[in-house]
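The complex appears here minus one protein chain, its other protein chains still in place.
What follows is chain A.
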Amino acid sequence: AAEHGGQPAPERVLFPPTFSVSEIKNKQRRHFMFLRWKQQQRKEKLAAKKQRRKEREALGDKAPPKAIPKTIENQRVYDETTVDPNDEEVAFDEATDEFAPYFNRQTVPKILITTSDRPRGRTVRFCEQLSTVIPNSHVYYRRGLALKRIIPQCIARDFTDLIVINEDRKIPNGLVLSHLPEGPTAHFRMSSVRLRKEIKRKGKEPTEHVPEVILNNFTTRLGHSIGRMFASLFPHDPQFIGRQVATFHNQRDYIFFRFHRYIFKSEKKVGIQELGPRFTLKLRSLQKGTFDSKFGEYEWIHKRREMDTSRRKFHL
(Lines give C-alpha, C1' and ligand atoms only; values in the text may rest on other atoms or scores of the structure.)
Protein backbone atom coordinates (compact mmCIF):
# COMPACT_ATOMS: atom_id res chain seq x y z
CA ALA A 1 0.00 0.00 0.00
CA ALA A 2 2.83 2.31 0.79
CA GLU A 3 4.28 1.61 -2.60
CA HIS A 4 1.09 2.52 -4.32
CA GLY A 5 0.75 5.88 -2.64
CA GLY A 6 4.32 6.96 -3.15
CA GLN A 7 4.05 8.12 -6.71
CA PRO A 8 7.23 10.17 -7.04
CA ALA A 9 9.62 7.27 -6.71
CA PRO A 10 12.67 7.68 -4.53
CA GLU A 11 15.85 8.60 -6.33
CA ARG A 12 17.68 5.43 -5.71
CA VAL A 13 15.52 2.45 -4.95
CA LEU A 14 17.53 -0.22 -3.30
CA PHE A 15 16.26 -3.65 -3.96
CA PRO A 16 17.46 -6.41 -1.72
CA PRO A 17 19.79 -8.55 -3.77
CA THR A 18 17.69 -11.67 -4.00
CA PHE A 19 14.59 -9.80 -4.99
CA SER A 20 13.23 -9.76 -8.46
CA VAL A 21 10.22 -7.87 -9.68
CA SER A 22 8.62 -10.97 -11.14
CA GLU A 23 8.32 -12.63 -7.75
CA ILE A 24 5.55 -10.40 -6.47
CA LYS A 25 2.31 -12.25 -6.82
CA ASN A 26 0.02 -9.29 -6.83
CA LYS A 27 -0.35 -8.04 -10.38
CA GLN A 28 -0.96 -4.43 -9.60
CA ARG A 29 1.93 -4.16 -7.25
CA ARG A 30 4.14 -6.11 -9.57
CA HIS A 31 3.28 -3.78 -12.41
CA PHE A 32 4.02 -0.78 -10.30
CA MET A 33 7.38 -2.11 -9.20
CA PHE A 34 8.21 -2.97 -12.73
CA LEU A 35 7.50 0.55 -13.90
CA ARG A 36 9.66 1.89 -11.16
CA TRP A 37 12.44 -0.45 -12.16
CA LYS A 38 12.10 0.61 -15.76
CA GLN A 39 12.35 4.26 -14.89
CA GLN A 40 15.48 3.55 -12.96
CA GLN A 41 17.00 1.72 -15.87
CA ARG A 42 16.24 4.58 -18.17
CA LYS A 43 17.85 7.07 -15.82
CA GLU A 44 20.95 4.97 -15.58
CA LYS A 45 21.13 4.64 -19.32
CA LEU A 46 20.84 8.37 -19.81
CA ALA A 47 23.50 9.00 -17.24
CA ALA A 48 25.78 6.53 -18.96
CA LYS A 49 25.21 8.21 -22.29
CA LYS A 50 26.01 11.62 -20.92
CA GLN A 51 29.11 10.27 -19.36
CA ARG A 52 30.22 8.74 -22.61
CA ARG A 53 29.60 11.91 -24.49
CA LYS A 54 31.61 13.91 -22.01
CA GLU A 55 34.45 11.51 -22.32
CA ARG A 56 34.32 11.68 -26.05
CA GLU A 57 34.45 15.45 -26.07
CA ALA A 58 37.24 15.41 -23.56
CA LEU A 59 39.32 13.08 -25.66
CA GLY A 60 38.64 14.99 -28.83
CA ASP A 61 40.44 13.48 -31.76
CA LYS A 62 41.80 10.57 -29.83
CA ALA A 63 38.37 9.26 -29.00
CA PRO A 64 37.62 5.74 -30.21
CA PRO A 65 35.32 5.64 -33.23
CA LYS A 66 31.64 5.49 -32.66
CA ALA A 67 30.10 2.08 -32.50
CA ILE A 68 27.99 1.16 -35.50
CA PRO A 69 24.46 0.20 -34.57
CA LYS A 70 23.58 -3.34 -35.39
CA THR A 71 20.96 -3.81 -38.06
CA ILE A 72 19.56 -6.93 -39.52
CA GLU A 73 21.46 -6.28 -42.70
CA ASN A 74 24.69 -5.95 -40.72
CA GLN A 75 24.06 -9.10 -38.80
CA ARG A 76 23.03 -11.12 -41.79
CA VAL A 77 24.22 -14.68 -41.68
CA TYR A 78 26.82 -15.05 -44.34
CA ASP A 79 25.49 -16.98 -47.27
CA GLU A 80 28.10 -19.00 -49.04
CA THR A 81 26.45 -18.54 -52.36
CA THR A 82 27.06 -14.81 -52.34
CA VAL A 83 28.31 -13.72 -55.67
CA ASP A 84 31.69 -12.12 -55.82
CA PRO A 85 31.79 -9.64 -58.66
CA ASN A 86 34.98 -11.11 -60.00
CA ASP A 87 33.90 -14.67 -59.87
CA GLU A 88 34.72 -16.38 -63.09
CA GLU A 89 32.52 -19.32 -62.57
CA VAL A 90 29.53 -17.09 -62.20
CA ALA A 91 30.49 -15.12 -65.25
CA PHE A 92 30.85 -18.28 -67.24
CA ASP A 93 27.53 -19.59 -66.01
CA GLU A 94 25.85 -16.44 -66.97
CA ALA A 95 27.32 -16.49 -70.39
CA THR A 96 25.83 -19.89 -71.03
CA ASP A 97 22.52 -19.87 -69.23
CA GLU A 98 19.13 -19.31 -70.69
CA PHE A 99 19.37 -15.55 -70.57
CA ALA A 100 22.52 -15.34 -72.58
CA PRO A 101 20.71 -14.68 -75.84
CA TYR A 102 18.90 -11.82 -74.25
CA PHE A 103 22.03 -10.28 -72.84
CA ASN A 104 23.79 -10.72 -76.10
CA ARG A 105 20.95 -8.82 -77.68
CA GLN A 106 19.87 -11.60 -79.88
CA THR A 107 16.31 -11.70 -78.69
CA VAL A 108 13.83 -8.99 -78.03
CA PRO A 109 11.56 -9.68 -75.11
CA LYS A 110 7.90 -10.24 -75.82
CA ILE A 111 5.75 -10.81 -72.82
CA LEU A 112 2.41 -12.47 -72.38
CA ILE A 113 0.46 -11.49 -69.30
CA THR A 114 -2.43 -13.59 -68.22
CA THR A 115 -4.35 -14.47 -65.10
CA SER A 116 -5.94 -17.44 -63.48
CA ASP A 117 -9.53 -18.25 -64.35
CA ARG A 118 -12.18 -15.65 -64.07
CA PRO A 119 -10.22 -12.62 -63.00
CA ARG A 120 -12.01 -10.01 -61.00
CA GLY A 121 -11.93 -6.26 -61.64
CA ARG A 122 -8.89 -5.47 -59.59
CA THR A 123 -6.79 -8.11 -61.20
CA VAL A 124 -7.90 -7.06 -64.65
CA ARG A 125 -6.95 -3.50 -64.04
CA PHE A 126 -3.67 -4.54 -62.54
CA CYS A 127 -2.89 -6.58 -65.61
CA GLU A 128 -3.59 -3.65 -67.85
CA GLN A 129 -1.36 -1.36 -65.84
CA LEU A 130 1.37 -3.92 -65.78
CA SER A 131 1.25 -4.20 -69.51
CA THR A 132 1.73 -0.46 -69.87
CA VAL A 133 4.74 -0.65 -67.60
CA ILE A 134 6.43 -3.47 -69.44
CA PRO A 135 6.97 -2.61 -73.06
CA ASN A 136 6.06 -5.11 -75.74
CA SER A 137 3.63 -7.01 -73.59
CA HIS A 138 0.20 -8.37 -74.34
CA VAL A 139 -2.62 -9.30 -72.06
CA TYR A 140 -4.75 -12.28 -72.89
CA TYR A 141 -7.45 -13.68 -70.73
CA ARG A 142 -7.81 -17.32 -70.07
CA ARG A 143 -11.08 -19.09 -70.12
CA GLY A 144 -10.27 -22.45 -68.73
CA LEU A 145 -7.25 -23.09 -70.88
CA ALA A 146 -4.59 -25.26 -69.37
CA LEU A 147 -1.23 -23.59 -68.96
CA LYS A 148 0.56 -26.58 -70.31
CA ARG A 149 -1.25 -26.19 -73.58
CA ILE A 150 -0.75 -22.47 -73.80
CA ILE A 151 2.99 -22.73 -73.48
CA PRO A 152 3.73 -24.47 -76.78
CA GLN A 153 1.48 -21.99 -78.54
CA CYS A 154 3.34 -19.12 -76.96
CA ILE A 155 6.66 -20.50 -77.99
CA ALA A 156 5.35 -20.87 -81.49
CA ARG A 157 4.36 -17.24 -81.56
CA ASP A 158 7.74 -16.04 -80.37
CA PHE A 159 6.93 -14.98 -76.88
CA THR A 160 9.90 -14.87 -74.61
CA ASP A 161 8.20 -14.60 -71.25
CA LEU A 162 4.98 -15.55 -69.65
CA ILE A 163 3.52 -13.90 -66.59
CA VAL A 164 0.57 -15.46 -64.84
CA ILE A 165 -1.09 -13.49 -62.10
CA ASN A 166 -2.91 -15.66 -59.69
CA GLU A 167 -5.92 -14.31 -57.98
CA ASP A 168 -7.69 -15.11 -54.78
CA ARG A 169 -10.77 -13.43 -53.42
CA LYS A 170 -10.66 -10.63 -55.91
CA ILE A 171 -7.11 -9.56 -55.25
CA PRO A 172 -4.01 -10.70 -57.07
CA ASN A 173 -1.79 -12.66 -54.77
CA GLY A 174 0.59 -14.74 -56.83
CA LEU A 175 2.84 -14.33 -59.80
CA VAL A 176 4.36 -16.97 -61.98
CA LEU A 177 7.12 -15.73 -64.22
CA SER A 178 8.26 -18.13 -66.84
CA HIS A 179 10.95 -17.60 -69.39
CA LEU A 180 9.60 -19.33 -72.39
CA PRO A 181 11.97 -21.19 -74.55
CA GLU A 182 12.91 -23.71 -71.88
CA GLY A 183 13.60 -21.11 -69.33
CA PRO A 184 13.32 -21.14 -65.57
CA THR A 185 10.02 -20.55 -63.92
CA ALA A 186 9.76 -18.52 -60.77
CA HIS A 187 6.74 -18.57 -58.54
CA PHE A 188 6.21 -15.58 -56.27
CA ARG A 189 3.77 -14.59 -53.67
CA MET A 190 2.57 -11.07 -54.39
CA SER A 191 1.41 -8.69 -51.72
CA SER A 192 0.50 -5.05 -51.19
CA VAL A 193 -0.55 -4.39 -54.71
CA ARG A 194 -1.36 -0.77 -55.32
CA LEU A 195 -3.01 0.29 -58.51
CA ARG A 196 -2.18 3.54 -60.10
CA LYS A 197 -5.08 5.46 -58.72
CA GLU A 198 -4.27 4.39 -55.20
CA ILE A 199 -0.78 5.79 -55.26
CA LYS A 200 -0.49 9.25 -53.91
CA ARG A 201 1.13 11.09 -56.71
CA LYS A 202 0.14 13.47 -59.39
CA GLY A 203 1.88 11.93 -62.34
CA LYS A 204 0.44 10.96 -65.64
CA GLU A 205 0.51 7.52 -67.16
CA PRO A 206 3.69 5.88 -68.23
CA THR A 207 4.55 6.58 -71.81
CA GLU A 208 5.63 4.11 -74.41
CA HIS A 209 9.31 4.71 -73.87
CA VAL A 210 11.41 1.83 -72.75
CA PRO A 211 12.20 2.31 -69.08
CA GLU A 212 15.47 1.74 -67.37
CA VAL A 213 15.86 -1.06 -64.92
CA ILE A 214 17.39 -0.93 -61.48
CA LEU A 215 18.12 -4.16 -59.67
CA ASN A 216 19.22 -3.69 -56.09
CA ASN A 217 20.66 -6.07 -53.60
CA PHE A 218 20.55 -9.34 -55.44
CA THR A 219 23.61 -10.85 -53.90
CA THR A 220 23.44 -14.61 -53.82
CA ARG A 221 23.47 -16.98 -56.77
CA LEU A 222 19.76 -17.41 -56.47
CA GLY A 223 19.24 -13.70 -56.26
CA HIS A 224 21.40 -13.29 -59.29
CA SER A 225 19.37 -15.59 -61.43
CA ILE A 226 16.16 -13.97 -60.32
CA GLY A 227 17.64 -10.59 -61.07
CA ARG A 228 18.52 -11.70 -64.53
CA MET A 229 15.03 -12.97 -65.02
CA PHE A 230 13.65 -9.58 -64.19
CA ALA A 231 16.14 -7.83 -66.36
CA SER A 232 15.20 -9.96 -69.31
CA LEU A 233 11.64 -8.71 -69.18
CA PHE A 234 12.64 -5.30 -70.40
CA PRO A 235 14.19 -4.47 -73.74
CA HIS A 236 17.84 -3.96 -73.52
CA ASP A 237 18.14 -0.40 -74.69
CA PRO A 238 16.34 2.02 -72.47
CA GLN A 239 15.19 5.26 -73.96
CA PHE A 240 16.51 7.94 -71.74
CA ILE A 241 14.18 10.48 -73.22
CA GLY A 242 11.38 8.77 -71.42
CA ARG A 243 13.06 9.23 -68.06
CA GLN A 244 11.29 6.26 -66.63
CA VAL A 245 12.81 3.70 -64.37
CA ALA A 246 11.52 0.40 -63.08
CA THR A 247 13.08 -0.75 -59.85
CA PHE A 248 13.31 -4.18 -58.34
CA HIS A 249 14.72 -3.76 -54.89
CA ASN A 250 15.46 -6.78 -52.79
CA GLN A 251 15.41 -6.30 -49.06
CA ARG A 252 15.39 -9.22 -46.66
CA ASP A 253 14.00 -11.53 -49.31
CA TYR A 254 11.17 -9.22 -50.28
CA ILE A 255 11.40 -7.77 -53.75
CA PHE A 256 9.78 -4.37 -54.04
CA PHE A 257 8.76 -3.20 -57.47
CA ARG A 258 8.35 0.49 -58.17
CA PHE A 259 7.97 2.49 -61.31
CA HIS A 260 9.10 6.09 -61.31
CA ARG A 261 9.73 9.02 -63.52
CA TYR A 262 12.87 10.89 -62.64
CA ILE A 263 14.14 14.35 -63.28
CA PHE A 264 17.61 15.66 -62.66
CA LYS A 265 17.30 18.97 -60.97
CA SER A 266 21.01 19.42 -60.70
CA GLU A 267 24.00 17.20 -60.79
CA LYS A 268 23.59 16.20 -57.20
CA LYS A 269 19.88 16.15 -56.93
CA VAL A 270 17.27 14.05 -58.61
CA GLY A 271 13.57 14.10 -58.12
CA ILE A 272 11.43 11.05 -58.60
CA GLN A 273 7.75 10.78 -59.02
CA GLU A 274 6.00 7.51 -58.70
CA LEU A 275 3.71 6.42 -61.43
CA GLY A 276 2.58 2.97 -62.28
CA PRO A 277 1.58 0.14 -60.04
CA ARG A 278 3.61 -1.13 -57.14
CA PHE A 279 3.78 -4.51 -55.55
CA THR A 280 6.07 -6.69 -53.48
CA LEU A 281 7.09 -10.21 -54.30
CA LYS A 282 8.43 -13.03 -52.23
CA LEU A 283 10.00 -15.93 -53.99
CA ARG A 284 8.37 -19.25 -53.34
CA SER A 285 10.01 -21.58 -55.79
CA LEU A 286 12.25 -21.65 -58.80
CA GLN A 287 11.87 -24.38 -61.37
CA LYS A 288 14.31 -25.32 -64.01
CA GLY A 289 12.04 -25.86 -66.96
CA THR A 290 8.82 -24.19 -67.92
CA PHE A 291 5.79 -24.31 -65.75
CA ASP A 292 5.08 -27.82 -64.62
CA SER A 293 3.91 -28.40 -61.14
CA LYS A 294 4.01 -32.16 -61.10
CA PHE A 295 7.09 -33.25 -62.93
CA GLY A 296 9.17 -30.15 -62.85
CA GLU A 297 12.64 -30.09 -61.53
CA TYR A 298 12.80 -27.56 -58.77
CA GLU A 299 15.92 -25.59 -58.31
CA TRP A 300 14.80 -23.95 -55.10
CA ILE A 301 11.71 -24.24 -52.94
CA HIS A 302 11.01 -22.22 -49.90
CA LYS A 303 10.75 -24.68 -47.08
CA ARG A 304 9.38 -22.99 -44.10
CA ARG A 305 10.65 -25.37 -41.46
CA GLU A 306 14.20 -25.27 -42.65
CA MET A 307 14.62 -21.83 -44.01
CA ASP A 308 12.69 -19.63 -41.67
CA THR A 309 14.52 -20.66 -38.54
CA SER A 310 16.81 -17.70 -38.27
CA ARG A 311 15.83 -14.09 -38.43
CA ARG A 312 19.12 -13.10 -39.90
CA LYS A 313 19.27 -15.52 -42.73
CA PHE A 314 18.10 -14.53 -46.17
CA HIS A 315 18.27 -16.33 -49.44
CA LEU A 316 18.06 -13.82 -52.16
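Everything below uses one rule, namely that a residue touches a chain if its C-beta (ideal position, glycine included) is under 8 Å from a C-beta of that chain, and two chains touch if they have at least 3 such contacts; residues count from 1.
Operating definition for what follows: contacts and distances are computed from a predicted model.
**Q** Using the UniProt record as the reference, specify the protein name of the hidden chain from among "Neutral alpha-glucosidase AB-like", "proline--tRNA ligase", "MAK16 protein" or "Phospholipid:diacylglycerol acyltransferase 2".
**A** Record says "MAK16 protein".
**Q** Quick one: say which of A:Arg36, A:Arg120 or A:Lys282 touches the chain that got left out.
**A** Here the residue in touch with the unshown chain is A:Lys282.
**Q** Of the listed residues A:Val139, A:Ile155 or A:Ile272, which contacts the missing chain in the full complex?
**A** Once the missing chain is taken into account, the touching residue is A:Ile272.
**Q** Check each of A:Leu35, A:Ile72 or A:Val108 against the chain that is not shown and name the one that touches it.
**A** A:Ile72
**Q** List the chain A residues touching the unshown chain?
**A** So the residues of chain A touching the unseen chain are 71-73, 83, 85-86, 90, 103, 144, 146, 191-192, 212-219, 224, 227-228, 231, 236-241, 245, 247, 249, 251-254, 256, 258, 260, 262, 264-268, 270, 272, 280, 282, 304.
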